[in-house]
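One chain of protein is taken out of this complex; the other chains stay put.
Note that the chains take the letters A, B and C in the order they are written out, and that residue 1 is the start of every chain.
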Amino acid sequence: MTAGGAVSAAEAVALIRTGDTVMVGGFGLVGAPLTLIDALVEESDATDLTIVSNNIGEPGKGLGKLLRQGRIRCGIASFFTSNPEAVAAVNAGQLEAKLLPQGTFAEAIRAGGAGIGGFYVPVGAGTLLAEGKETRLIDDVPHVLEWPLRADVALVYAARADELGNLWYRRTARNFNPLMATAAAITIAEAGEILPVGGLEAESVMTPHLYVDRLVARREQ
Amino acid sequence: MTAGGAVSAAEAVALIRTGDTVMVGGFGLVGAPLTLIDALVEESDATDLTIVSNNIGEPGKGLGKLLRQGRIRCGIASFFTSNPEAVAAVNAGQLEAKLLPQGTFAEAIRAGGAGIGGFYVPVGAGTLLAEGKETRLIDDVPHVLEWPLRADVALVYAARADELGNLWYRRTARNFNPLMATAAAITIAEAGEILPVGGLEAESVMTPHLYVDRLVARREQ
Amino acid sequence: MSSDPRQRIAARAAQELRPGEIVNLGIGIPNLIPGLLAPAAGVFIHTENGLLGVGPRPRDEELDPDLIDAAKRPVTALLGASYFDSADSFAMIRGGHIDVAVLGALQVSALGDIANWAVPGKDVLGVGGAMDLVVGARRVIVTMTATASNGEPKVVPECTYPLTARAAVDVIVTELSVFRLRGGALCLTELLDGVTLDQVRQATSAPFRVELEA
Partner (left out) sequence: MSSDPRQRIAARAAQELRPGEIVNLGIGIPNLIPGLLAPAAGVFIHTENGLLGVGPRPRDEELDPDLIDAAKRPVTALLGASYFDSADSFAMIRGGHIDVAVLGALQVSALGDIANWAVPGKDVLGVGGAMDLVVGARRVIVTMTATASNGEPKVVPECTYPLTARAAVDVIVTELSVFRLRGGALCLTELLDGVTLDQVRQATSAPFRVELEA
């Protein structure tokens, strides 16, 4: 798809339905689509969500707000521990947690976007995180079979976009955003700056517009 | 590794030994490391090579020169047909050919660089190209298990490099180059322009210098 | 309408494309489509060697050795275009992010199986991106003449040439008609100007339903 100009955050997050799986970019709060998360918190009733994000925010910040509302049923992440409230919610049986090694988490999202049906990694073999997973010796090294991750909606943040939805990420705010943009049925991009078409150098585009369905201007944080 | 300034093409290709597997970037001749190929043709005795490249050059051009010298034992490619002499060599039993769908070929090289032990794709299932390959139903869709591709040496071309070996590719000359740069024990990069460190914007680097072992200035073609 | 069957096919196939769609065009007839699209068609052309936003053929002074399409012909890039490597390009294809692939075929079966890369008895040494495209694109439109140069129908009960993929085709456009695969069944949905149902029956060996649209 192609964005074709910006819409409001409320309009964009209205695409998220109860029960949906939602990917959210960012490493902690850096590179997180904070305007979209706020709109989801304040202007959407969607609940029973599965959130795919490296962390489940911080206490009362980012996805931590949505967690406090009790609207997250399941988290798929590599590091829940950065939000003690997420850990507490898991212990209280209010949040289902699926933990993946960070590289496997990233690769699974890429695989989801790239049409890869499954992939083998040596990471995690012989550990708790491989329990119940298929393993296979490849060149005498135990490998774990991992499955792709996909979502109904992805929320990503980019420093710059053009009006078609081409995206450019700044410094370490890139992290999981370009991957998640590829792995959802609907990708909503929040951009710090929205340029006219041609405003990004063609070689510098990091997420081509075919991945972006809606474009929202970032609200000053 | 890190390049640390440029060396001569002859010095760089001297790292290629008889029996090696060599990846060579380019889609046809576009983005092909022509200076390095010429050095391999003219200044190296390495033979019995396995070449991993989308095409085996064109008649008498690029890898086509190496083919005429009879130094390629095996080709792994998606499109031998762009060089009729490669087709003739296969028919004459002088060249072993391993054909992969282009996307699987690209993904296998990426997997080789990324430490992925194997991956499933729906592409090719039920066709001649899946014969003898393990298949598996994933979500009721037949998938083929494909293995990573790695090489002893990769030869890539980038329009710009900095002295550390960070690379930037121009337009459609990017193609397989960034993938191959990750998938070899030794990566030799040919650059159109070699800039001082800091000459490439940090966000624009497409191949970080840790993948580049030797840097060679392109000779005007 | 052009009397050149290839132009007729390309022109009819072009009408299948909708504004905003991401389209990959194969070599041959599909490559005639850009010349037939109105500038306002709003279609974005993807080429698997690493470009989204393919523009018209370059004028001499625009020629750039680093800018080609998958047919290895010089192209231009439109404003808003982007470049990417081959793994990312095929991730787009395999991952279902290309709306339409338009490509040629040697045979298409009544079940939508397609054979478009190899002829039996000849070496199978070039497949390129054909298999990835027919599996990955959301809609696969085949453009081909109804019969081979020897008169053999190309829409057949079952493919006898090496398969590219099973049940992959959505639409077949020939110089005679349009077929659509509906619920796995081959349906004739349109006769091109001046073509009769009998002509299509003669040129087609596959069984098909007739579901002509107004």
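What we mean here is this: a contact is a pair of C-beta atoms (placed from the backbone, for glycine too) under 8 Å apart; a residue touches a chain by one contact, two chains touch by 3 or more.
Small disclaimer: the values here were computed from a predicted structure and weren't measured.
Participant: With touch as defined up top, name the shown chains that contact the chain not shown.
Facilitator: Per the contact definition above, the missing chain touches A, B.
Participant: Given that one chain is not shown, which residue among A:Ala106, A:Ala151, A:Leu164 or A:Val212 touches it?
Facilitator: Final answer for the missing-chain contact: A:Ala106.
Participant: Which subunit B residues would touch the chain omitted from the figure, given the whole complex?
Facilitator: 1-2, 4, 110, 112-116, 162, 164, 166, 182, 197-198, 200, 202-203, 205, 208-211
Participant: So which bits of subunit A touch the chain we can't see?
Facilitator: Those residues of subunit A that touch the unshown chain are 27-28, 30-31, 54, 78-82, 86-87, 90-91, 97, 99-104, 106-107, 109-110, 121-129, 159, 169-179, 206.
We take it that only the chains that are shown with their structure count from here on.
Participant: Among the chains, which is located farthest from subunit C on the basis of C-alpha centroids?
Facilitator: It is A whose centre lies farthest from that of subunit C.
Participant: Whole-Å distance, subunit A centre to subunit C centre, using C-alpha means?
Facilitator: 34
Participant: How many angstrom lie between the CA centroids of subunit B and subunit C, rounded to a whole number?
Facilitator: Taking the mean C-alpha position of each chain, the two centres sit 29 Å apart.
Participant: If a residue has to touch 2 or more other chains to count, which residues of subunit C qualify?
Facilitator: 77, 83-84, 87, 90-91, 93-94, 136
Participant: If I count partner chains per residue in subunit A, which residues reach a count of at least 2?
Facilitator: In subunit A, residues 114-116, 202-203 touch at least two other chains, as defined above.
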